[in-house]
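In this view, the complex is presented without one of its protein chains, the others remaining in place.
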Amino acid sequence: ACGNGPDPAAAGASGSSSSSGSSQEGKTVDQIKKDGTIRIATFGDLPPYGYVKNDGTRAGYDVALGNQIGKDLGVKVEWVQVNADGRVDSLKSDKVDLVLANFTVTDERKQVVDFAEPYMKVSIGVVSPDSAKITSADQLKGKQLAVTKGTTAETYFTENYPDVELQKFDSKTQQFQAFKDGRVAALADDNTYLYAWAKDNPGYTVGVKTLGEESTIAPAVKKGNKDLLDWTNKEIKQLSADGFFKNAYETELAPSFTSDIKPEDVIIE
Amino acid sequence: MSWQIMQSALPLFERAFVLTLKLSAISVVLATALGLVLALLREYRTPVLSHISTVFQELFRNTPLLIQLFFLYYGLPSVGIMWSAQTCAIVGMSIFGAAYMSGAFEGGFSGMPRVQKESARALGLAPLQMIRHVTLPQGLTRSVPAVAANIIFMVKETSVFTVIAVPELTNTARDLIGMYYRSDEYLFMLVVAYAIILIPLSIILTLLERRVRRGTFGDN
Amino acid sequence: MVLSAITDVALSPAYPASTTLASGASVLFTGDNFTRLLSGLGTSVTVAGLALLVGIPLGVVLGALRILKNPVLRAVLRLYLEFFRIVPTLVLLFLSYYILPRELGVQVDGVTVAVVAFGLWVSAEISDIVRGALISVSDHQVDAGKALGMNGLQLLWYVRIPQSINLMIPATINLAARVIMTTSLLLLISVIDVITVGQQIMEANRMTHPDAAFWVYGFIFFLYFIICWPLAMIAKALEKRAKERNNG
Amino acid sequence: MADSAVLNPSVAPNPATTSATTAGHGSGDSAISPDDAPLLSVRHLKKSYGTHEVLKDVSFDVKRGQVLVLLGPSGSGKSTLIRCLNGLETIQGGEIVFKGQAVPANNERAWRKLRTEIGMVFQSYDLFPNLTVAKNIELGPTKVQKRPKAEVDEQMDRLLADVQLSEYKNAYPRELSGGQKQRIAIVRALAMNPELMLFDEVTASLDPEMVREVLELMLRLAKRHMTMIVVTHEMEFARRVADTVMFLENGVILERQSGNEFFTHPQTDRARNFLESMAPVGAEPQD
Partner (left out) sequence: MADSAVLNPSVAPNPATTSATTAGHGSGDSAISPDDAPLLSVRHLKKSYGTHEVLKDVSFDVKRGQVLVLLGPSGSGKSTLIRCLNGLETIQGGEIVFKGQAVPANNERAWRKLRTEIGMVFQSYDLFPNLTVAKNIELGPTKVQKRPKAEVDEQMDRLLADVQLSEYKNAYPRELSGGQKQRIAIVRALAMNPELMLFDEVTASLDPEMVREVLELMLRLAKRHMTMIVVTHEMEFARRVADTVMFLENGVILERQSGNEFFTHPQTDRARNFLESMAPVGAEPQD
């Protein structure tokens, strides 16, 4: 039963032109406008990027961008909460039109979704307790490291540090909870939220600030949704020019970051 | 579907397979033992303990395993109790399974005709002798089908361990899908892995059921 | 759509943060959290309800077909049941989650996936309950019906169903409780169920209430219990009555 | 008046047939005048469960108004035979002829029609426990025979009055004693106006005090020339009710005689032993 159906990964490997081109996948901008809603995937448990306040409304940097996009399209935003490992499938199976969930651009992912222009810089970091600080990835050999399933941190450690024992969690809540409970020696994730988290939690430091190459975070659409992709690219450019990201940084992110982080470390001009 | 992808994931699935088997086996053994004790406490109306047994059963039969595991794994550390993921999995599944198993045993005991207990009493058997020679052999045999169903149920339920980061089969499959986006291959391997465990298990249990009946009642 | 309907129905919060509660517990009553948890639970119960609505009629038909003597039909239906017996519910959920949208070629939300997956599973279990109940009607009763000249459908309608319905109902209620408990897995397919809400709450309050996990998970545990336990009690009482009826 | 209530309206009382009961051994007599044509003929009936042959080439006739009592040790095949006569068992050979028409073997549809003409009462209480007495009785006539309810109700009232159970019309079977249940089961069968009644040890599950009320009802039916085939272990009753006795062993008819003859001069040793074993203990000490 699993045998048939499109296989985007294979198609991507044999040449990206075969699956894109004329065929339009997913909803076009016009269709979205006609529906009056855009469905956007985001995290629900990742302050300050995407979370839910006690009054039940969504907030965060990703959410601010999403709301702006909704406004500019003139449609309502329907938020769909996902976990890291559900982001690709939510696009593939047409559950959402757009992903704004700290989605790091990687080569593997490029084969299965289409990324728009990036709106944030990121690299993998490792946070650890001050009492047993980890300052280089090599120190993690034989130790337990918490990661979230489907994140770049997971893939990076699986491929580059097979000796590190990974504890893989479904959600950010769970990984941080397990980390705080002392179940693991350290936690690896995008450095930006580690900064934020470490600020909220005294006694923990981001001992490894960057690992591997610096990468970027970008909105993603279904592979082949050229129409929405083009629109999104235009939108990002326009928002950059308007200083939207700077503003959003100040209101959403800065309060959560320590003072040694500069806007240039995070946002893309 | 690509063979190559499946082949490269094979070692991971193998590890997960072994772990699933191990955790299932330990939990099934503990749950069966605990469930039997709980059922006997109720069967013989032991004061206080039989009530505790009832509360235990109702509490853990009527709440999802997933939330029990969350509570053990994420909740208990806030009050200073911290067990490893696998310990939480075993403890959680044993408690959950015991609640079901005690029901199965109770069904077996209560299916016994009243005249059996009475004729045991009429022979002057003491309560413990009655348990040993009448209640247990007949009750256990009668409970075998329900116990077997529970074992299968428990093995399937180990898939829920995925939520507390135990790298069993379901977790492994989800993890691989999350990293490499090949859901067809990994889901296929997942279903096959469960089939490899559960189909023979269910056949063995059916044979065992027949065997036990014959051993106890001389059926054929 | 389904979700918003539930939110409307949910209880009004209006609980101030109580000072007598331990700090972690007070999280439950901050802001709209209490209502949100209940509406999360509402989602779970709705999914369970819809799954039963889909699964029970289908299961009854399948179960009735399973007492026919046609060997091919019996084998097929047996296989159907065994498939759902072998595949863990969680895996079933994933299979549907990944395969349904692609095969149906339409956008399918998590709730629909869950309803379909649970509905099929329910139909398989119900078919076994129905079959078991129908064949538990004693041969004497069926013979007595035949001796009055009844045909197959009349036997089913006047003899088998009325005499086994009191066995089917408790088993079905028990199954309903199991389905509700199984909705805890919705968390894993991006449905905002009660546990997802619980995690949102823990995250939003991680600064002020670091021990929220104990209370939030404990509370959810309790919520499931007060829904499922009464169902189990009702089922038990009905079962007992059915047994007494049959003996009397 | 009571007579006409229980009496099967479709059978004209025919005292002549009841006395001439020893006739009709074997299977040779096929050319017969319509008047004393047998109501039921069984020819070379064979029935096995798997490899176990339960009935081996059984042939006999039953005439209108005649009472045939089937005797035989446990497991000899009495129940199986009587169930075959109502199409409740598939048969492996032979022929059953009812009112001159051969019933197509193992044809459920044909049997379904015939069962409205052949009433049957079983050993185990077989009233539908979920229905009241009245509903139990009405079910067959109204749903199967599709007769008007008013007519059925009137008949039911007469039948219930006749067995003195009118007051239980709206009671559920569980509120009745065993004996009352069996009498209602008989009434339920009679309400279909059957031409033949089959009784399989209808008193075997009853408390001894209730046996009498059921047997007396059956005696009354016999007096009113209902054609009946009766399996029973009550020897006194059998002696009184039987026009003909058939003694079965191991699926074979060992003896077939008039009732009086059988009880006073059984022809085979097996039958003699059987009768002895059924005599009350104490009548004739052994050790």
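When the chains are written out, they are named A, B, C and D in that same order, and each has its own residue count from 1.
Note that in this section contacts are C-beta pairs under 8 Å (C-beta built on N, C-alpha and C of every residue); 3 or more make two chains touch, one makes a residue touch a chain.
What you see is a predicted model, and the numbers here were worked out from it, not measured in a lab.
Across the whole complex, the hidden chain's contacts among the shown chains comprise B, D.
Only one residue in the set B:Ile5, B:Leu19, B:Val134 or B:Met154 touches the chain that does not appear here, and it is B:Val134. Listed for chain B, the residues touching the missing chain in the whole complex are 113, 115-116, 118-126, 129, 133-134, 137-138, 141, 216-219. One chain is missing from the display, and on chain D it is touched by residues 73-74, 207-209, 211-212, 215-216, 219-220, 233-237, 239-241, 274, 277-278, 280-283, 285-287.
Please note the rule applied: only the chains that are shown with their structure count from here on.
Put simply, the chain farthest from chain A by mean CA position is D. Central chain by Cα centroid: C, whose mean Cα position is closest to the mean of all protein Cα atoms. Centre to centre, using the average C-alpha position, chain B and chain D are separated by 54 Å. For the pair chain A and chain B, the distance between C-alpha centroids works out to 39 Å. Residues of chain B in contact with at least two other chains: 74, 77, 162-163, 174, 177, 183-184, 187.
Interchain contacts (touch definition given at top) occur between A-B, A-C, B-C, C-D.
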